[in-house]
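One protein chain omitted, others in place.
== chain A ==
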Amino acid sequence: SGAAWARGLLSWARPERWLASGSFFPLSCIHTSTSLQKIGKWEKKNRIVYPPQLPGEPRRPAEIYHCRREIKYSSDKMWYLAKLIKGMSIDQALAQLEFSDKKGAKVIKEVLLEAQEMAVRKHNVEFKSNLHIAESQTGRGRYVKRVRCHGKGMFGIMKISRCHYFVKLVEGPPPPPEPPRTGFDQAKEYVQQLRNRTLVHTL
């Protein structure tokens, strides 16, 4: 564990972070990784541009990706709130989060409100209530290990954890929830599997 700790300490000292902000190339328009750290994959998803739709195609619903990084909360605990919200309409999600006692609820509510505003201003969404949450995920942020003092001179190592929260809003009413699998469905699938059996390696 000492080796892992040392590796963790050294990982923040990546040499690319310490390069001068001006790159060595004469063209200053090349983006290096030193500017703004690194733009995450989730943030880049908002930049994709689809080709114009043909007249006969059904309208593609608007998708808005938003996230917040390095929230001072545990990703496991945040996951419960993310699971609660998945698949709800945005109004319902905001209502649930407002009356939840968890610390992460306040953060997620802010993120959802920001995303809603982004949707109306930039992503051509007509009604701000006409959004539902297609995906909501948590990710692990950077951890820091610290000493926690116990009695009799003993100490433990605690980790101060942070998390990221990702949300994808899609225009339109929320999809109807899937009906739970009954025994009858399972029996039907089993019978279908039996019927699908064929003879292999034959004429």
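We adopt the following convention: a contact is a pair of C-beta atoms (placed from the backbone, for glycine too) under 8 Å apart; a residue touches a chain by one contact, two chains touch by 3 or more; residues count from 1.
Here, contacts and distances are computed from a predicted model.
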Listed names "Cornichon-like protein", "Large ribosomal subunit protein bL32m", "Ribosome biogenesis protein BOP1 homolog" or "Phosphatidylinositol-3,5-bisphosphate 3-phosphatase MTMR2", with the criterion being the UniProt name of the chain not displayed: "Large ribosomal subunit protein bL32m"
Listed residues A:102, A:123, A:145 or A:162, member touching the removed chain: A:102
Candidates A:80, A:143 or A:190 - the one touching the absent chain: A:80
Footprint left on chain A by the chain that the document does not show: 76, 80-81, 83-84, 95-96, 98-100, 102, 150, 152, 154
